[in-house]
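Let me give you the structure first, and then I'll get to my questions.
What you see is the complex with one protein chain gone and the rest in place.
Showing subunit A:
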Amino acid sequence: MGILEVKDVGKRFGGLQALGDVNLSVAENTVHAIIGPNGAGKSTLLNCLVGKLIPDTGSVMFDGQSVLGRTPFEINQMGISRVFQTPEIFGELSVMENMMIPCFAKRDGSFRMHAIENMHNEKDIVEKAEAMLEDMNMADKRHMHSSSMSRGDKRRLEIGMCLAQEPRLLLLDEPTAGMARADTNNTIDLLKQIKEERDITIAIIEHDMHVVFSLSERITVLAQGTPLVEDTPENIKGHPKVREAYLGESA
């Protein structure tokens, strides 16, 4: 039984069947990649996992509990953090403040009225955020406005913010999209390091095969809203069905 169990999930947008009977099981403490050509339904699937979309049919269980019908912040509090395709950070806040917010969310839950408390009294939060920035090699940027950083740094900050919540499952939506080769390699190294140092399950959606094959332990190939195969990277590489899905019937 995996930490994330997706059963018979279907989602229809008008006349388009975006997902049809998707079954997926992500085992705990593994890196699981979901790949597939454009329009295969990867992002739709991800949105169904985090509460942005509600599937028409099927069930999504995280650690034995259903996530369906819950709002994104509730699902996040259950232990699922999400990294977006374009980094979503608090652009008008400093890097340090960006890092403190998830620390508050982890400690205080989804809402707490701490309106006249002094930030200096939140020593545990400050220490945790500083340690996390240290881990991400961003300690020197702590006073910077986060919107003025490079894209690679924003991505790094976003991943750090997700980790600060100590999630059990980290979802990454094309984390290297639009990145230069060097930045991509940095991101791969960072994710590898995270994998080694923490008890965390990572599910990753990716186009870049280099990223997929250097990170993942299991791969699910999605095409036209249904999973084609699920296997180890070695077996996926030469799989005829995968080639067909990516290169078309004639190949």
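Everything that follows uses one rule, which is that contacts are C-beta pairs under 8 Å (C-beta built on N, C-alpha and C of every residue); 3 or more make two chains touch, one makes a residue touch a chain; residues count from 1.
Here is the rule we go by: contacts and distances are computed from a predicted model.
Trainee: I want to check something: the complex is missing a chain, and I'd like its UniProt protein name from "C-deglycosylation enzyme beta subunit", "Acetolactate synthase", "Branched-chain amino acid ABC transporter permease" or "RNA polymerase sigma factor".
Mentor: "Branched-chain amino acid ABC transporter permease"
Trainee: Among A:Ile35, A:Val50, A:Leu172 or A:Ile219, which residue is in contact with the omitted chain in the full complex?
Mentor: Looking across A:Ile35, A:Val50, A:Leu172 or A:Ile219, the contact with the absent chain belongs to A:Val50.
Trainee: Out of A:Glu28, A:Glu122 or A:Glu217, which residue would touch the omitted chain in the full complex?
Mentor: Hidden-chain contact among the options goes to A:Glu122.
Trainee: Sort through A:Leu4, A:Ala33 or A:Met100 and give me the one touching the missing partner chain.
Mentor: Counting the whole complex, the residue in contact with the absent chain is A:Met100.
Trainee: Mind listing the subunit A residues that contact the chain we can't see here?
Mentor: 50, 71-73, 76-77, 81-82, 84, 88-93, 97, 100-102, 104-106, 109-111, 113-119, 122, 125, 161, 165
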